[in-house]
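Left out: one protein chain. Kept in place: all the others.
Now for subunit A:
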Amino acid sequence: MSKRKIQEAHLPIGECITQVQEILRVRLCHQQLPDRPEGLETQHKHLLELLKRTAVHGESNSVLIVGPRGAGKTMLLKCVLRDLLEEKEAQKNLLQVHLNGLLQTDDRIALKEITRQLHLENVVGDKVFGSFAENLAFLLEALKKGDRSSSRPVLFVLDEFDLFAHHKNQTLLYNLLDVSQSAQAPVAVVGITCRLDVLELLEKRVKSRFSHRQIHLLSNPTFPQYLAQVRTQLSLPADFPDAQFAEDWNASVKTLVEDKSAVDVLQRHFNSSKDFRSMHMLLMLCLSRVSVAKPAVKPADLLEASRLCFSDAKANILHGLSVLELCLIIAMKHLNDVYEGEPFNLQMVHNEFKKFLQRKSNSMYNFEQPVIMKAFEHLQQLELIRPLDSSAARIQREYQLMRLMLDHSQIMEALQKYPQCPTDIKQWAMSAFS
């Protein structure tokens, strides 16, 4: 490899592309932590100091990391832990417990998980925990036995912290935070949540025990920063085997982010959401279009990827409907217009449809009632319509009240793109707007 580097050898283009895909995928799929969390330096410092004090001085702490989805909360924590564990003192001492509110849905499971992650279950031999109560008493006893200077600090990471607040009596939170506020084994409780009102969820006793440290991740990058970020995310590192290819690739990325249409697409994305996760999604779609024949990301790729990202899911479903189902949808739309969003039933829709048929005196779509019924049910299965209340099972299906789950714009868009849509149906659909 090094020999090749010295010779500035050119790799075959196919291999280069494979390498590029590999590097960028690892980067875009969050498998690799960035060296520095972008734009979060102060938060990083704050958290690192805090956890370091727990690990080194045995000081108990509690902190919440709050930020919208995709803002890099977990990434921040992971970076901090990585940096923390570089220190030998911390690495040898710190015990970690990772809990997730979506996995540990109640305190019983959470306690078992904590016991498992602290490797305490083998202390009692093969004794299986009898009851939840025993388990709690056991764990509290264990934590109580420790003290600040002699026992190893424990880091509790509670992902989706707000979900823990919904546990009965908030027993787990109370106990963890109580340990953090009393002279027991040193613990650091780190909660991660996207809810801004998380403190209001806490019961007053639990709240009083929480230290009220919150680290907010509310970064507000400007568009030029966003563009720069796109460029760095796509750029190849300097140690890429084929220097020539890397240079070409980086140049093409540079032209891409300066291209007018590409910038427009990116601006639209930036307007929609500023987080990195959606940007990575977009870039991932672009990357998958890179091939040997086209060894660069072009603005057209970006456009296509953007189109995929922004396409309307419901409108896409409408494209696959039969003409009859489409007619029923249009009838529903008319009913919605007439009755101002009041719910309807199959009979009403059928009548509306029949009116259209009579007006056209055209027997082409003259279907039997069971066929109409089947189409209606299909629409319900696709959740394009939904019953007003699911409990009304006793009502005959024809008379069950329904609501349309589509916006008018979606219907019109679907009609525009519907392959070989009959003109009279199109006209019928339009007629409502007159």
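Here is the rule we go by: a contact is a pair of C-beta atoms (placed from the backbone, for glycine too) under 8 Å apart; a residue touches a chain by one contact, two chains touch by 3 or more; residues count from 1.
In this section, contacts and distances are computed from a predicted model.
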Missing subunit (named according to UniProt) among the choices "Cytochrome c oxidase assembly protein COX19", "Signal peptidase complex subunit 2", "Origin recognition complex subunit 1" or "Ribosomal RNA-processing protein 40": "Origin recognition complex subunit 1"
Among A:H10, A:K112, A:K360 or A:R403, which residue is in contact with the omitted chain in the full complex? A:R403
Checked against the full complex, the residue among A:D35, A:D197 or A:D239 that touches the missing chain is A:D197
Which of A:T18, A:S182 or A:S261 touches the missing chain? It is A:S182
Of A:H57, A:R82 or A:K354, the one touching the omitted chain in the full complex: A:H57
Out of A:Q104, A:S151 or A:Q400, which touches the unshown chain? A:S151
In the complete complex, the non-displayed chain touches which residues of subunit A? 45-46, 49-50, 56-60, 66, 68-69, 89, 92-93, 95, 107, 118, 120, 123-124, 127, 131-133, 136-138, 140-143, 145-146, 148-154, 169, 171, 174-175, 178, 181-186, 194-197, 204-205, 207-209, 211-214, 216, 218-220, 268, 270-274, 310-315, 383, 386, 403, 405-407, 409-410, 413
